[in-house]
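One chain of protein is taken out of this complex; the other chains stay put.
For subunit A:
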Amino acid sequence: MSADTVATTAAAGRAPRLDLDVITPNNVGQLRCLNSALFPVHYPESFYTEAANNNPLCQLGYFNQVCVAAVCCRREPIPNEGRKQRVYLMTLGVLAPYRGYGLGTKLLDYALDQCSKDASIAEIYLHVQDGNDEALSFYQKRGFTIRETVPDYYTNIKPSAAHVLVKCTAS
């Protein structure tokens, strides 16, 4: 470990407390708030209804007991693949001031862990806007690969192209 790393670690202070919690009809307002702050895309009411139904694939992330992040996934059948399913990662975001502390990783690990518990789930995938190098880097470091790039995936924002990132779940 390099000297710089040691110094940084020593100066980091006590590690913040990171927690996850299920989304319920009572706290789904937090999720709305997060999505408004984090994503340029508007999500329909059905998104929130589904997320708030004690869905184990959806979680809020807390930083020192303040809600600052969320992950929302849903299960889908894989076309032409019989009983195999996949998980679509709809949103994963952390408020800007709270990034770099491992909360996003914790949320993603949680989602991957949920996938690995179910043998019928073959893979997890998501869309990342072209040009969002930060997100691209985040996912590629964790084993995701670009399967394809879809032009004009987004309708109201530029760039409109999106990369499809995929990771096969360990089975």
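In the analysis below, a contact is a pair of C-beta atoms (placed from the backbone, for glycine too) under 8 Å apart; a residue touches a chain by one contact, two chains touch by 3 or more; residues count from 1.
The working rule: contacts and distances are computed from a predicted model.
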Would you mind picking the UniProt name of the chain not drawn here, from "Light-independent protochlorophyllide reductase subunit N", "Trafficking protein particle complex subunit 5", "NMDA receptor-regulated protein 1" or "Electron transfer flavoprotein subunit alpha"? "NMDA receptor-regulated protein 1"
Touch assignment to the omitted chain, from A:49, A:64 or A:137, lands on A:64
Kindly note down the residues of subunit A that lie in touch with the hidden chain. 11-13, 16, 25-27, 29-30, 32-34, 36-37, 63-68, 95, 97-98, 101
